[in-house]
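In this view, the complex is presented without one of its protein chains, the others remaining in place.
What follows is chain A.
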Amino acid sequence: MFKNYFTVALRNLKRNTTFSVINIAGLAFGLAVFLLIMEFVAGEWSANRFQKNYDTLYRLATTDKNNNTGYYIAPGFAPAITTKIPGVQAVVRVADGIGDGVLTATGANGNSSTQKNFRENNVLYVEGNFLEVFSFPLADGSTSLATPQTMAISENMAMKLFGTVQAAGRTVIMSNQFGNTPYTVKGVFKNMPQTSDIQAQVLLSIHTLENAANRDDNNWADPSTTESGFTNIYVQLGSNANAAAVAGGITNTMHRINSNTAEQNAYLQPFSNLHLGPDFSYPYQTYGSLKLVVLLLSVAVLILIIAWVNYINLSTVQSFTRAKETGVRKVLGASRWQLSFQYLSETAIITIVAALMAIVLVQLLQPVFNGFAGKELSLAMLNQGWFWLAGVGFIIVGAILAGGYVSFVLSGYSPITAIRGKIANSVKGIVLRKGLVVFQFSISIIFIIATLILYQQLEYMKTSNLGINLQHLLVIKGPTVSSENQAALNMAFKDKLAQTPFISKFSASNNVPGVGYNFSAAGITKLNPQKGDDKKNYFMFISDEHFFDTYAINFSQGHSFTANEAATGWSNAGKVIINEKAAAQLGFAHNENIVGKKILWGKEYEIAGVVKDYHHLSMHQPIEPVIYLPSVSFVYFTIQTDGSNMQAKISSLESMYKTYFPGNPFEYFFADDTYNAQFSAEQQLGNLCIAAAVLAICIACMGLLGLAAFTAKQRIKEIGIRKVLGASVFSITQLLSKDFLQLVGIAAVIAFPLAWWAMYTWLQDFAYRISISWWVFAIAGATALCIALLTVSFQAIKAALANPVNSLRSE
């Protein structure tokens, strides 16, 4: 019996090659996309789960009375949390973003001729117990980083620095903002898995910073400070501890130690919510986005459903050619159940073939998809938890539903109708099939609209007037490996830049637009502040006098710093520049002339100028109140050129840089690239939407093609008669196409409000956004209509051209 089913199924597939290929291809593409997205979802789901203490680990967060959350906490609270609060088993301080710099490996016997320099941004200052609490297994050496000036490095880093993972005991000089400090390698850890939210190539003992000599005057980085928050604090609880109770204890401890924290409450964010929140309204920061995961999952499921719908459409259409077979089998004694089983086994074969093809497709598309996702994904990601089960289960259920419907329809025809080949005249299922086409096109139109609006917003963010100029700006990273006369070298380099003919403007600053500010501060007020003014937050940005000119930032009042003010630093010069937002937040009236007025920040500062508000960061965020502090800083050099022949200019800059800053790698980027990198998430989403839209449309068109073929067959007699009566090919094409265009019209009516709602919600994430215009809908509708028309008219013209003699002769 099975053999018979199987033979017939295979022979049928072979006989209707075109149909089989379209059907299997549609399903295979749908499945491939489903699998690719499931890989991503599985990756997000599995984040941090490899930590053996996953269930007892928490990240300490704070919330203030305005529900702002904070994750950078002053490290000085940690000892009290460890010792004073019951239930706390371990506390791990981790400081990221402050340690990046250059590593210099000395040779095996201190031989400096073999030394190698590498810049590394992924550097963490960590508690001594970091490698004991977190599960990052060692390849060499030991875990403890309790001794100052000890470090652990990744296998990758060990290979780079020493050409071997057996690096324990070796010495590395770390040059960063805290000076040049030698560290002993205690351990080499296996490269951190990409499912880890904690990522590092280099772990430095935070105890190193306890020695003021290792801080190079950066006293904010003293690990015993309770003032400057620069560490993440991770807490491991005992298995019976109550997180809320411990958080309460931490709140009290913080309030007791530093009264400035009086308005803050501690919260312990469980590791299970560190990557993805438990719901959309989870107020704490997560590394992944639950919204994105749910969105992607919906896209995956929708595409797979579209593919199944397509299968249903094509298979039922196919059923006319098999009507006779069905009828004969019934007459020969097949029960409905037996027939259903036969068609189900055909579905099973098609699904299996499609699934195999999908796996091949996944392999082929994996690099492209990984490019989109920015992750190293593979089918192996699915090999965990319930993912295989859920994925395979979903596919099986889909196959049973789709195949079940098809077989139900096919086996339900009365044998006489079927045997006479009159199924085509039966209306059974036609409403459903039309409904399915409407569904497919609704989804397609929604994807088209989403793509259009997404790109519009992206284009808007990229091209609208930011208030600054980022074109032809090359940014060079300043030196971090310092020599004895570093200050003099910096100034000499600056002078050299000033003399270089192809450089029209340049500036030195501590950060750049599109990357960030320097720090934020409160307690800044007018001389006669209102109550509560001191709680307001300002973003501080450190730059020299040329910054505003180089980035073409306009002044609404006053002027830039003088060279002398920059050279002496803000504390000595007593000058600041503020933006209009800051002026307003300080309480100055609009258009009030405030140049020369004083503000208080510990001491008095005079306002040298007010710059017009500009988008320092992307349009996701509103423009913040910013205060600019004068200094000669050398973290970034921004250079303006005419933009031509950049390769030659860059190499000439490199040789200059190498002369002045030996031992420092020459690194540069273009200001606009870095600024635009802020939209990478939207860019990815945009790419994904385009891919989904194209795929949905392709599959929907296959379904439409099927339905058109069905209708042409169903109306073959009518067409024949009309032709005999003198109808033109055009009028028959029109007749056949009209119905389908109506379907697409209905799909549009359903899709428009849904798409509008979805995109309106999405746009709310942007502080500055486009308004949705009507023509987006018009374009999407017209696109779908044109594609549908092309698909249908192909069948319609074929039917219209057919010789009526053939169609009228039957019976």
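Please note the rule applied: contacts are C-beta pairs under 8 Å (C-beta built on N, C-alpha and C of every residue); 3 or more make two chains touch, one makes a residue touch a chain; residues count from 1.
Methods note: contacts and distances are computed from a predicted model.
Chemist: Looking at UniProt, which of "Glutamyl-tRNA(Gln) amidotransferase subunit A", "ATP-binding cassette domain-containing protein", "LrgB family protein" or "Cytochrome c biogenesis heme-transporting ATPase CcmA" names the chain that isn't shown?
Modeler: "ATP-binding cassette domain-containing protein"
Chemist: From the list A:V172, A:M192, A:A402 or A:I419, pick the residue that touches the absent chain.
Modeler: A:I419
Chemist: Have a look at A:R49, A:K324 or A:K462 and name the one touching the chain we're not showing.
Modeler: Result: among the candidates, A:K324 touches the missing chain.
Chemist: For chain A, which residues touch the unseen chain?
Modeler: Listed in rising order, the touching residues are 1, 4, 7-8, 11-12, 15, 324-325, 327-329, 331-335, 338, 414-416, 419.
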